[in-house]
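Working notes, structure below.
Missing here is one protein chain; the remaining ones are kept as they sit in the complex.
Chain lettering (A and B) follows the sequence in which the chains are written, and residue indices restart at 1 in each chain.
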Amino acid sequence: MPSDPLQLSAVEIVAAVRSGDLTATACTEAFLDRIARTNGTLNAFLCVDREGALARAADIDARRRAGRPLGPLAGLPVGVKDALCTADLPTTCASKMLAGYRPPYDAEVVARLRRADAVVVGKTNMDEFAMGGSNENSAFGPVANPWDTSRAPGGSSGGSAACVAADMAPVAIGSDTGGSIRQPAGLCGITGLKPTYGRVSRRGLVAFASSLDQIGPMARSAADCALTLEAIAGHDPGDSTSLTDAVPDYSRMLDKPLTGLRIGRVPEHFAAGLDPEVARGVEEAFAVFRELGATVHDVRLPHAHHGIPTYYLIAPCEASSNLARYDGAHYGYRAEPGGGHRAEPGTGHRAADGRDADATAAFESPLVEMYCRSRAEGFGPEVKRRIMLGTYALSAGYYDAYYAKALRVRRLIRQDYLDAFESVDLIGGPVSATAAFPLGEKTGDPLAMYLVDMYTVTANLAGVGGISFPCGFTAGGLPIGFQLQAPALAESLLLNATDRFQSLTDWHRRRPPLAV
Amino acid sequence: MAAAPSPADVASPGSFTTIIGLEVHVQLQTATKLFCGCPTTFGAPPNTQVCPTCLGLPGSLPVMNRHAFDLAVRAALALECTIAPFTKWDRKNYFYPDLPKGYQISQFDLPFSSDGFLEVVDPKGAFSRRVGIIRVHLEEDAGKSMHDEAAGTADSRIDLNRAGTPLCEIVTQPDLRSPQEARAWLNELKLLLVYLGVSDCNMQEGSLRVDANVNLHIPRPDGSVAKTPIVEIKNMNSFRSVERALAYEAARQWEEWQATGRELGSAPKQTRGWDDPAGVTRGQRHKEESSDYRYFPEPDLVPVRVSADDLARARAAMGVPPAGLRHMLAERWSISAYDADVLVNQGRDLVAYFEELAGLVGEGKVASNWMQQDVLRTLNERGGTIDAFPVRPPALADIIGRIAAGDFDTSRGREIFAEVLASGRPVADVVSSLGIAAVDDDALDVLCRELVAANPKIVADVQGGKEQAAAGLIGQAKKKNPNVNPGKVRAKCLEIIRGL
Partner (left out) sequence: MSSASPSLSRQDVAKVALLSRLALSERELDHLTGELSKIVGFVSQLADVDTSAVEPLAHPLDSQNVFRDDVVTPSLTRESVLRSAPRHDGESFLVPAVLGETGAA
């Protein structure tokens, strides 16, 4: 009989459930219990589906006993970022705009998880509409970093990262538009993969920036990520941007030796601004890769320093359009006339407080007033900022200078990767300039917050894949993350390299000293 | 720049040219919407033909309907447009309750086709106009918003069944010069698109919508041309309304120009709605931040490349368009342009029927007459399609052939036609059962001598030089024996009278 399920990897859990050594019910109970004990502190979950999860687990156990076939993730508890539609659970994107909203369909990834017999335990907290780098933009409270609850877990998939780091579930699904899987994974000491754009279907992922968004697994190890990715990746005819390329057997390719692997190191990454402890952790990681037989070479990504301004034009522009549908007309929050508002059932929102006079009080019609007030009241400040920025950058007279210009620089950024990958197989480096920062440190300065994505945005702009995993700890006990980036459709190489790294190191096995 | 002439300087009253351009939206005749598998059938209960994609629910994504694209290309080819080898989709962003995503997926700077034309020729020769087509692009339709003023509520009701239906937007050059031309051109466009199977162009059901842009060019005594501000007219619900609205608006602009002298460029483009019951256009509230649609490339859809092979296949599937068919019919069967037009207007199936008939008869004019006077008339009375019409070309050709052979006259032929239609019996059966048999020469001779003897006044008229009086004997002859051939009766009677 295996030990505490909380100590098992995802790979071990599915093997134990398949062999009968562990029931899905016992496993699910253990994690639900852990969630109950920790979520008050961490706020990683917005919604926990105890009943639904146990029902699924019971069904899996019954089928196992009856000798019926089980999916490859049978019995595996999974947390799902609240940006993915779940037909039976609320999907809020951590926004008042969608408080209590229940979609009439499952995201494709959720459907695939269910078909694989995973057990969805709940929806994880996030930055509102995926906009943020610290999970402090949630309308339902920030998420605490399990390693130090006074610090941010990163974002926007902060809830999913904390969930895995704190053993609330062995695997969580996140989304990554500018680093939202990789950066929180780095700050929480777990492994998070952003696949190549189009590798995983976006159908049912509430869109933030459509040409940048990707869904990916977050877990304790490359092996666990590989197991999950196999179940969720692959063509979906319902997503026009979904790739038709076959999904490799990632799990079988993990232990290939890294002899001859060429890893790029970008000198500009080590400029001022990179925390010295992080820099040291990253260099030590390169040393481990050399031990594994890889060689490290300098490469240049000459336009990488334009990544943030490029990203913070393209993403808000697309977002300003993607979020136009939240207008109070057909679903979501609607501000009722006369200053009050109609709360979604069960959300218990307070009535609107007295606000100073609307600058745009002279609305041209009750309809326009409904739009303007619903959106003003439903969206948080960061979302509004980005919508305004995007609208401005797309508007007449500014399109060429801002949006179109950013699209041109994007092509240069993509070309940088294509050129670099002529001489190296992967590019390694930091995922974040610092370890986890204190809650509240950057919330007063939007630009400072934007800069936390500096190492991660370029992969989204170019459409290539990236993975982050722990490579050490600061003196203060905070995880240090390392990022590998690969050419398009080289997830197997990312997972292989990470797995080999994790075969020689123990950082990924460490648990936060959570007092619960 | 010369000072604007005072209205009193106008040359001759009523001297102006009406400049008209049209913007037509046609719903494509697909089974499903442009980006999702919801049905497009008309008249379903509100909000029963919607899904996450056309509802714009969070997380929903569009996937392009191949058949819609093919139909759009077919239409553009028939309109002689250049098909772009590379085309893409764009988002047109604006807020409106019938537009659930807050943007419409359309085409902005790289439409799939451009630079075509469609000619309209009045069959009676009153006008002929080649109308340039600036572009044809593909986009999704919005839903419907309904406001019941009478109910006195402050709400509008939104039905999204129509949201996502595939539309072709066809924008013409301002080449039309009269309301009549505009109406005729629209009829020609409709005929073409129906022939192609692209759309049923039914304005009552909203599968064809038209907006018009109109202004006047007014020649001044000094040779320059004054141009009135362009007005966009919306809310015209039939081709007749289009004609009436344009006529009204042209007259209104003439009045206004005479009163104010205001010219193009002096004010932003105006939109006026046509009020059909009242017969007037009314100015609509001018919106401030009117149209900053912030177009940008649609990230959820990938571009489309059209190859030469694709185009060849599309052309092969098109069939001959109406204009070509008219020409071909007139040439091949030696019928008038007018006759060809009438036939072609009825559709491909009726043209096929006619061609089969004419081929069997061996001649076009008679066949065409029978088509127009008999087949079409009864078809319209009975309803139904020409394919289901009980009298098939061989039977009708048989009747026509017997008339030509002198077995009976045309009016007898019509009786036979009616009976074949009603009973479904073969022509030969009907002929014999009606007792129609050729009258032999002796019987004819006897009959005619009887008539001549009984009609001294007619005989006297004929002898006095009025040969046409003999026609009075034909009616009497038919009464005595319906099988007589009128021509033969006339000839025989005249012969007898001359021999008197």
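Here, a residue touches a chain if its C-beta (ideal position, glycine included) is under 8 Å from a C-beta of that chain, and two chains touch if they have at least 3 such contacts.
Please read these numbers as outputs of a predicted model, since none were measured by experiment.
Chemist: May I ask you to name the displayed chains that the omitted chain touches in the full complex?
Modeler: Within the full complex, the chain left out of view touches A, B.
Chemist: Among A:A62, A:M388 or A:L504, exactly one should touch the missing chain; which is it?
Modeler: Checking each option in A:A62, A:M388 or A:L504, the one touching the absent chain turns out to be A:M388.
Chemist: Using the touch definition up top, pick the residue from A:R220, A:H306, A:K442 or A:R500 that touches the left-out chain.
Modeler: The missing chain is touched by A:H306.
Chemist: Could you tell me which of B:R130, B:R305, B:R377 or B:K466 touches the chain that is not displayed?
Modeler: B:R305
Chemist: In the full complex, which of B:F16, B:F69 or B:Y195 touches the chain missing from this view?
Modeler: If we include the chain that is not displayed, B:F69 is the one touching it.
Chemist: Using the touch rule from the top, list residues of chain B that touch the missing partner.
Modeler: Within chain B, the residues touching the omitted chain are 30-32, 36-39, 45-52, 55, 63-69, 88, 92, 94-99, 104, 142, 145-147, 153-160, 232, 234, 271, 273, 284-285, 289-292, 294, 296-297, 299, 301-305.
Chemist: Against the chain that's been left off, what residues of chain A make contact? List them.
Modeler: 101-102, 104, 197-198, 211-212, 237, 240-241, 243, 303, 306, 309-310, 312-313, 320, 324, 327-334, 337, 342, 355-361, 363, 365-373, 375-376, 379, 384-385, 387-389, 391-393, 395, 401-402, 404-412, 414, 446-447, 450, 461-463
The rule is short, and it goes like this: only the chains that are shown with their structure count from here on.
Chemist: How big is the gap, in whole Å, between where the Cα atoms of chain A centre and where those of chain B centre?
Modeler: Each chain reduced to its C-alpha mean, chain A and chain B end up 57 Å apart.
Chemist: Which positions of chain A touch chain B when the two form their complex?
Modeler: Listed in rising order, the residues are 84-85, 91, 93, 98, 101, 103-105, 107, 202-207, 209-211, 237-241, 317-318, 320-321, 323-325, 327, 329-331, 364, 366-368, 371, 391, 394-396, 399, 403.
Chemist: Please output the residues of chain B touching chain A within their complex, sorted ascending.
Modeler: 52, 55-64, 91, 93, 95, 97, 100-103, 154, 158, 160, 288, 292, 294, 296, 299-302
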